[in-house]
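Note that one protein chain of the assembly has been removed; the remaining protein chains are unaltered in position.
Presenting chain A:
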Amino acid sequence: MEQLSITSNDDVVIVRQKVRAHAIDLGLSLVDQTKVVTAASELARNTLVHAGGGQACIEVVQNGMRRGLRLVFSDNGPGISDLDLALTDGWSSGGGLGLGLSGSRRLVDEFTLDSDPGRGTVVTVTKWTR
């Protein structure tokens, strides 16, 4: 398990690089590596832009014979009051394209979004080996 803090643009780059290294170690296909690294980039940037920073946790998980890469992005930012709206393609509170959450959900196998307005947000994603 690897814990990274996200406080700058450089940290977003580091998260991408660490996630890629773990995805390669795990034996994810090139397309799946690309998808999970792209999702990590979106979610790490969200943490920085919407909450001013946070944490990324990278973990290898096992489910029977399958192994997977689990990424947890957490912050103590303002949180999300309307989760459905936040997951709508094209909706953005930060002037972006509004694809960070909705798009990264499509790039992974499992996606959970927990948010407590005023206290923070936790996004957990998992990509399984095939």
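Just a few scattered comments:
Rule of thumb we're sticking to: contacts are C-beta pairs under 8 Å (C-beta built on N, C-alpha and C of every residue); 3 or more make two chains touch, one makes a residue touch a chain; residues count from 1.
Heads up, the rule we're going with is that contacts and distances are computed from a predicted model.
In the listed set "Serine/threonine protein kinase", "Anti-sigma factor antagonist", "Phenylalanine--tRNA ligase alpha subunit" or "GDP-mannose 4,6-dehydratase", the entry agreeing with the UniProt name of the missing subunit chain is "Anti-sigma factor antagonist".
Which of A:Thr38, A:Gln55, A:Asn76 or A:Thr129 touches the hidden chain is settled by the complete complex: it is A:Thr38. Screening A:Gly54, A:Gly100 or A:Gly120 for touch with the missing chain picks out A:Gly100. The missing chain lies against chain A, touching residues 9-10, 12-13, 16-17, 20, 30-31, 33-35, 37-38, 41-42, 45, 89, 96-97, 99-100, 102-104, 106-107.
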